[in-house]
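I'd like to ask you about the structure that follows.
Just one protein chain is left out here, and the rest sit where they should.
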Amino acid sequence: MVVIMKAGFTTDQLESAVKAMEAGGVKVMVSKGSETTILGAEGDASRIDQEKVSMLPGVDRVMRVSEPYKKANRKYHPDNTVIDLGNSATVGGDRLAVIAGPCSVESEEQIVGVAESVKRSGAAALRGGAFKPRTSPYAFQGMGNEGIRLLQEAKAATGLPIVTEIMSTDNIEMFEMCVDVIQVGARNMQNFDLLKQLGHTTKPILLKRGLSSTIEEWLMSAEYIMAGGNDRVILCERGIRTFETFTRNTLDLSAVLAVKKLSHLPVVVDPSHACGQAWMVERMSMAAVAAGADGLIIEVHNDPPHAKCDGAQSITPDQFDALMGRLGALAQCVGRSL
Amino acid sequence: MVVIMKAGFTTDQLESAVKAMEAGGVKVMVSKGSETTILGAEGDASRIDQEKVSMLPGVDRVMRVSEPYKKANRKYHPDNTVIDLGNSATVGGDRLAVIAGPCSVESEEQIVGVAESVKRSGAAALRGGAFKPRTSPYAFQGMGNEGIRLLQEAKAATGLPIVTEIMSTDNIEMFEMCVDVIQVGARNMQNFDLLKQLGHTTKPILLKRGLSSTIEEWLMSAEYIMAGGNDRVILCERGIRTFETFTRNTLDLSAVLAVKKLSHLPVVVDPSHACGQAWMVERMSMAAVAAGADGLIIEVHNDPPHAKCDGAQSITPDQFDALMGRLGALAQCVGRSL
Amino acid sequence: MVVIMKAGFTTDQLESAVKAMEAGGVKVMVSKGSETTILGAEGDASRIDQEKVSMLPGVDRVMRVSEPYKKANRKYHPDNTVIDLGNSATVGGDRLAVIAGPCSVESEEQIVGVAESVKRSGAAALRGGAFKPRTSPYAFQGMGNEGIRLLQEAKAATGLPIVTEIMSTDNIEMFEMCVDVIQVGARNMQNFDLLKQLGHTTKPILLKRGLSSTIEEWLMSAEYIMAGGNDRVILCERGIRTFETFTRNTLDLSAVLAVKKLSHLPVVVDPSHACGQAWMVERMSMAAVAAGADGLIIEVHNDPPHAKCDGAQSITPDQFDALMGRLGALAQCVGRSL
Partner (left out) sequence: MVVIMKAGFTTDQLESAVKAMEAGGVKVMVSKGSETTILGAEGDASRIDQEKVSMLPGVDRVMRVSEPYKKANRKYHPDNTVIDLGNSATVGGDRLAVIAGPCSVESEEQIVGVAESVKRSGAAALRGGAFKPRTSPYAFQGMGNEGIRLLQEAKAATGLPIVTEIMSTDNIEMFEMCVDVIQVGARNMQNFDLLKQLGHTTKPILLKRGLSSTIEEWLMSAEYIMAGGNDRVILCERGIRTFETFTRNTLDLSAVLAVKKLSHLPVVVDPSHACGQAWMVERMSMAAVAAGADGLIIEVHNDPPHAKCDGAQSITPDQFDALMGRLGALAQCVGRSL
């Protein structure tokens, strides 16, 4: 942390600023110039309340030097975190993890059928929503508990680990029992109560980036979960909100690189929600792998025109199979396998 | 709803599209031209699944004509909704409602002291956070239940109704007992589980606009609460996330006008969170009232430099008193009282 | 400027960094700590190439402390700049300047008629486009030179100074002869060639903020004009591009406060282009004045439904007259006159 004093500060003001910094457990270096005086913090400045120091009389501004997240920070954990999804699939290692399945679970036939298809094509895990966050209270809200049960049947039939979204802290216990990876949706990325409680579970958490979350805020939300004791966080880039309306959101692939540099956590990309259009999924999946993503999460539906939600962005099992073929070749170009 | 058929559609495709629309309970008008064929829905098209129709073979695109929210829609409820905050204060009528208080409750002395000050200056209600949404898990998270108890003491001392943020569905019962207005923060605006459960409470809900929520999404979140049976929603514009970094967020005052036109619900403005800087609060409060806001929610702290959070954007009781004086004169220019 | 060295930097690297800073004409203070070493610049750091220093080996990062604009900076020119528009109207003083007129000049009858109306209502100057920036090459592009001639006739009839947009450096000489205030549109805010050449004119420049320009970039564009010798720049906030689509752009009234604090230049607000809807103009004009704008620029058309462009956002002369009445009362509340 660096503090710049205002022109004309008094000795008392300087002392107060130094004390406020020292109270946070750092040593303070003072550089007095004829016009500018600068205070530098030596040591871990994370316990200093930057805002408070910035408001002290005589202080012009405070500049942060280090990241506010620790457990998620690559600086303190240089090696990539590899997370076991269950059933020998992992994310974060050399092998790409492709998670596939319908937006929502609709029937046993549908979810088991899709699970079998994507399994044959090489998917590492099955996604499917049982509790759905919908903009409208009048839209289909998911099958709920019954959806979870059907996902378990699909798992029994295929061996694929299950990834599904949690909407309520009321369901945490049940999810911990019944689900392999608990997904936190973009709209809940800063539902801190949910994050805290998920920090006490033992299941991997797939944490989607919020629609307008900076990379730092996203990592801070991962930090919430990790601070509670659960280190197994999978980040998921799914598009951010911008002025552009052609796509549902704007897929930010540079965020994949940024997050891999700043953090040791694995990151996957969701091209389906980012683009909102099935025809874009193949190419954006390939771009994500080329950029360095550790995996993908893709919406696959046996009958997109009759899907109960997000049909427009779902690809068919055949399209998924073709995509997996292309990804296999591409993975080699970037030193990965599928 | 209007459906445009693709060039070269077949008779079967046309019939399927018509049937899909009729299944939603509307009458369909067909306009066949030599190049373009258009289907128009006659009646309430809200039960038609627009996405599904858009994916039918032969359909080029679907355009929505009416708003997806009903209970929040001024079209069906032309008169302004006036909400009783308790203790004779209302929001949505001619009289402006100014809600004031610290970002977070810190001590009995602090909250009672601030409450007494803002009451003297004419505040309609007291705000104060007991459960705080913080970006960092390591930052002060609020006093919790003890904070609620201190708010009640401040209410006992001043008669001011209490406005405070809810973070967890676990607290709904307690909030319903102890609090006058339940605030939903910007980060929880699409926490649909919370919204649904708040729909079953009897307390007014102050619903902050999400950082990147469109006006329509904001009204749909109000609709979630109203669909559950709670019609008393107060909208709160608190700045949106844009590329500009000088201010913490960008206060969107045109949203106040938009919401007043589209909806019958009252809308208040939070200049403190929008700007993030105390020196901007007075002028942006005045601008909000000139724009037509039904009230304001302002952070006031007895000792901003020592506030446990958001001190930089808090004004002092004296500054608040001066602001109230200026607002009184301004209110008259726009046909309101304070 | 503050430079943070990387952990493990060498003595040579430190010396290079110090030299690079000293080459920019500053004295350098070095604070060595056991973990962090900080270099602070003493004096005017504006000639140091920050990017270059940031790339030196051993340098972790560079943080700028002072603003990159000087002539536009209030720090060096504490008093408000008051600009004479011609014919005794000024902008930047106690009296608000309201510039009004049609989007584009369409005929002698139209422009003279509107000029007479807005003059009666108290406008300080007449706006009207002769050269129009249109998104489509197939849309009406303005009357060109003939439009300028008609503006001059309107000036002759009413005495109102003329404000009109320049699209091409080819027209600078003609504009300098025929026009009172030269407007630079939002899309040309970083047309640096145009800005440079306008710096050599003697006419006031109304500089609109770019659709996605930060406040700093906007002031840097003013600096371009001022660096050329023309100090008479009027800033104009006209809405920024955000994710929200209800309004054409999002009017950023906090930018008015920001710019008044950072700079001594006057700032006016264009609610017509910001909102894109005539019914919003009155309230957003009032909000702008309450926020502290030095004036407004408003589209007024005698027959909006038949306007050649921007009819949807134009108000009628009668509506303008009513607005001026309301603004007069409001101005007093904020210590201004109209």
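Just so it is clear, A, B and C label the chains in written order, and each chain counts residues from 1 on its own.
Simple rule for what comes next: a contact is a pair of C-beta atoms (placed from the backbone, for glycine too) under 8 Å apart; a residue touches a chain by one contact, two chains touch by 3 or more.
Computed from a predicted structure; not experimentally measured.
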Worksheet item: Which of C:18, C:82 or C:227 touches the chain that is not shown?
Response: C:227
Worksheet item: Which listed residue (C:145, C:169 or C:332) would be found touching the missing chain in the intact complex?
Response: C:169
Worksheet, complete the sentence: On chain A, the omitted chain is touched by residues 212, 214-216, 240, 242-247, 250-255, 257-258, 261, 274-275, 279-280, 283-284, 286-292, 326, 329-330, 333-334
Discussion item. To test your reading of the contact rule: which positions on chain C touch the chain that is missing from view?
Written reply: 46-47, 51-52, 54-57, 68, 133-138, 167-170, 187-188, 190-193, 196, 211-212, 217, 220, 223-224, 227-228, 241, 304-307, 309-312
Practice prompt. Could you please point out the chain B residues that touch the chain left off the display?
Written response: 2, 4, 27, 29-36, 38, 40-43, 61, 63, 65, 212, 241-243, 245
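The definition used in the following text is that only the chains that are shown with their structure count from here on.
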Worksheet item: Farthest from chain C in C-alpha centre terms, which chain would that be?
Response: A
Worksheet, complete the sentence: chain B to chain C, mean C-alpha position gap in Å, rounds to 32
Fill in: Between chain B and chain A, distance of the C-alpha-averaged centres to the nearest whole Å
27
Worksheet entry | Touching two or more other chains - residues of chain A | 212, 241
